[in-house]
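This is the structure I have questions about; it appears just below.
Note that one protein chain is taken out, while the other chains of the complex remain in position.
Now for subunit A:
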Amino acid sequence: MSVTARTTRSACGLLRSAAAPRPLPRAFFSTAVNIPIESLQTEPVRIPTPETRPGLPKSSNYIIESAAVVSRPPYLTPELHPFEESYYFYQQRLHQRLALPFTRYFYFKKDSTADLLWKKKQRPLRKAKAYTGFGPEGWKDELLIGDNAQHEEDFGYERLVETTVTKEDAVVEEGAEQEAKIVEKPLPRTTKADEENDLKSLDRAGSRTLYLLVKQNGRWQFPTSRLEGKENLRHTAMRTLEESCGMNMNTWFVGNVPIGHQVINFSKPKEGMAGAKTFFMKARIMAGQADLTGNELGVTDFVWVTKDELKDTTVRGYWESVRHMLATR
């Protein structure tokens, strides 16, 4: 890099920092989430207080609440888009065309047990005239219309068991049951809870994030309660969760920083309060389940819902204030 380029850049930086605050560069949003708020600003933050700006209501005039946004992270990989599936298959076929063939007698001694087993396992492939990438038909690597070979419901389990010889197979020859035990069949991605649409189950919607909603004061929301004494937001959220859904949930509160907020202004001041401010604290659940027996916050029901279902469950104003802080997936 030349000296001139460096000087120019630093000069530009000086000019920029002297100018009015500008929008943050896009690069921040993709990587630096943990950077404290102040360091992202070009100018020191001047927070308006009731003293500096008389128009603002005093802090004591608002009820401060904290809500626990407990989510179950997805335990399944995302669903493949049909285009992705087709693309990977296309690349796989191209790779087959370019790869060296399997050298049978290098790996198996001729007429040994393993060699015979391999030969037997290759039979269905030859019978079905499966694509190999070699020979005069090697150029026909593209799928024809109506051929749906790229989509395999069982992740290719049946095909692999039928055609692949493993070390264990060579050792244990007799009995299909034993073989089935060695290569365990993967479970389907949709569980029983998915079929029954059991909203209280945590085995549902494996590739999506599930959020815990409770029915509190007659409406669906995240478990919420007021700050008590010298508590901070995270402690209140932890206490709220324990008081509403029991203590048998293995949760992890992600940080001290709220991930969102909601301000409600009362039409008439209630008990000397102008409104309520709710701050949402993020948490992850790793084990356990909510239990409402003997809760102290008047919670009557709970559900585990995805973001889309959350939209239909909550009232519109609530949805508008929480929608952007929740992950789409």
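Rule of thumb we're sticking to: a contact is a pair of C-beta atoms (placed from the backbone, for glycine too) under 8 Å apart; a residue touches a chain by one contact, two chains touch by 3 or more; residues count from 1.
We take it that contacts and distances are computed from a predicted model.
Not every chain of the complex appears here, and the one that does not is recorded in UniProt as "Large ribosomal subunit protein mL40", selected from "Sm-like protein LSM2", "NADH:ubiquinone reductase (H(+)-translocating)", "Large ribosomal subunit protein mL40" or "Elongator complex protein 5". Checked against the full complex, the candidates A:Lys120, A:Arg189 or A:Lys270 give a single residue touching the omitted chain, namely A:Arg189. Touching residues on subunit A toward the chain that is not drawn are 26, 28-30, 33, 36-38, 45, 47-49, 56, 59, 62, 64, 73-77, 81, 83-84, 87, 90, 94, 97-101, 103, 105-106, 133-134, 138, 142, 155, 186-189, 191, 201-203, 206-207, 227, 232-234, 247-250, 252, 255-261, 263, 277, 279-280, 284, 286-289, 324-325, 327-328.
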